[in-house]
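A protein chain is absent from this complex, but the other protein chains hold their places.
The letters A and B name the chains in turn, as written, and every chain counts its residues from 1.
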Amino acid sequence: MTRNHLISALAALIVLLLIPFVVEDSYTRHVFIIAFIYATVAVSWDLSLGFAGLFNFGHLAFFGIGVYTAAILSSTLELSPWIAILAGGVTSAVAALLIALPVARLKGIYVVLVTFAFGQLCMQVVLSQSQWTGGAAGMVRLPYLTIGEYSFIRDFKFAYYYVALFILTAAIVTLLLIARSPFGKSLRAVRDNPDYAAARGISVARQRVMVLVASSVFTGIVGGFYGIYLRVASPEVFGFGVGTLVLSMVLIGGTGTILGPAFAALALTFATEAMVGFRGMEEARFIIVAAAMIIVLRMAPGGAIDVIGRLGLAASSATKPLEKGKT
Amino acid sequence: MSTLLTVRGLQAGYGGVPVLRGIDIYLDTGEAIGLFGPNGHGKTTLLRVISGLLRPTAGSVTFDGSDISHAKPSAIVAAGLVHAQQGNTMFSDMGVEETLQLAAFTPRARDGWKDRLTEVHTLFPRLAERRKQLARTLSGGERQMLSIGCALMCAPRLLILDEPTLGLSPRLKGELRDAIGIIAAKGVPLVVVEQDVEFLLALTNRLYLVEQGEVGHEIDRAHAPNHQEIMNMYFGEQAH
Partner (left out) sequence: MDGVLIPTLVSGLLLGSLYALMASGLSLVWSTLGVFNFAHGALMTLGAYFAWTVSEQLGWGLGAGFVAGIAAAVVGGVLIELLLVRPFYGNRAMLLVTVMTTLAASTIIERSISIIWGPRLKQLPRVIEGQVSIFGAPISSHEAMIILLAPVVLAALWWYTSKTRSGRSLRAVGQNQDSAALVGIDVPRTFSLAFGLSAALAGLTGILLGSIRFVTPGLGADPLTNAMIVVIFGGLGSLGATAGAAYVIGMLEALLILWLGLYWTPSVVFLALIMILIFRPNGLFGRAS
């Protein structure tokens, strides 16, 4: 994390803080908000996937859990939406703890499969427990945010913008602090050299649990925010569509960098939202994003592939022997 | 007498680390040659380039008039150049008989495979005894026999053996060497890598000492040095 990166990030933050004064239309602010939300999910995913080298493919489940937590707490139980949003972080953390326990000791492909299946399971639960979750139809007309007399839905998303930006900033700052802490350093060391853990008596299992929980907190909170902001909770949040989109942000932005995925999120969100305007491009944007992900993976000589390459070492113990040189 | 195999100025390595630094060897039809030298100096790498498992960065490999420097391993085997790897476990969950049958894979090898299988059984009776056993349940010596047996099933016009007796008991070493002698006597051109120079001298026409990824010495059986000279050459070179 060079000084230059931090400087550009700070500059970007200042610009972003000023945007709502320059941009007044609701739609553009909306795109920014969505971008901030995705960025928060992406940077959190980068902690577990990129930074710690943990193949967590159920990350989006944390997001969805946050959405539904906020939805149920605010709508059915009529708690304050603010609390509901924060509660999203709590339930996600609990979920992360639960899934981390088995995942902690698994190897390679099993981590992928179990976390992926976990995501699917969450979707199943949401779909089947329809008296709580609204099933396939989801939940609508969730309460919106207010501060005293000030209503968030009357100001053309001005206040929502800042809340979203605040969550993103808090997430990035926290994750960067984690990355630079001794814990973060040992995460990277274990990722790059699995034997290091054994040599230093580090419990990889405990590390994985902590990383998963850390990656889930902001994801859950921003998930809650997403639900409250859109006033809708739908099972689609557990689907491949959002998942692939966010994954491509992590890859294109650069795994293991924390900041990279944030920038990629902004870029990709605007790019894909621009496409939604055209009729028939609704589905196409998912295709384009997926194709972009493939292209990045094919082309990146260093960059994404290189870091991923190091991830491969961490998980290689249970995978098949690979052919070096010519096949 | 024509040249069957020519390796010229071959360079290759792993992940940017060069191992072969311009090595030249050749083999004429009807000949058998041996390679020896310290470990890690490129003998196995050379064989892997010849058989197509590794791409060379420079130089050429010519087999029976065709340039095979960048050919696919399967094409090279189809042409008759067969490489039996060092210390190989072959296919751990496949049976002995199954593996031998499978080894007659290329069209050339399929022709007359039943006779060839009988020959392999004659050469290595233990493979006939253990035909239903899975490869991973075989002992070290039996696995080596399987490895060589498979190579024979490929109907080789040139057979490369990488340390066929490595890690075996003296008795097994003797058994395998006798078998290899029989193969040589049948007229199959051989390239054999071995640590025991005396065995190589008895089996082959010429020897190459491979060091630092190049040929250090070429020894002709006709002008074979005696045991002491070989030792000096071998260990003397290493003292550089």
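To be clear about the criterion, contacts are C-beta pairs under 8 Å (C-beta built on N, C-alpha and C of every residue); 3 or more make two chains touch, one makes a residue touch a chain.
Predicted, not measured: the structure shown is a model, and the values here were computed from it.
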Neighbouring displayed chains - absent chain, whole complex: A, B
Residue touching the undisplayed chain, where the options are A:Thr28, A:Ser80 or A:Thr244: A:Thr244
Option touching the unshown chain, where B:Cys150, B:Ala179 or B:Val192 are the choices: B:Cys150
Touch with the omitted chain, as defined above, among A:Val67, A:Ala233 or A:Met293: A:Met293
Candidate in contact with the missing chain, chosen from A:Leu13, A:Leu79, A:Leu97 or A:Val125: A:Val125
Footprint left on subunit B by the chain that the document does not show: 51-53, 72-74, 77-78, 82-85, 88-94, 98-99, 101-103, 105-106, 109, 150, 153-154
For subunit A, the residues touching the chain missing from this view: 55, 57, 101-102, 105-110, 112-114, 116-118, 120-121, 124-125, 128-129, 240-241, 244, 247-248, 251, 280, 283-284, 286-287, 289-291, 293-294, 297-298, 305, 308-313, 315-325, 327
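In this section, only the chains that are shown with their structure count from here on.
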Between subunit A and subunit B, centroid-to-centroid distance (C-alpha), Å: 54
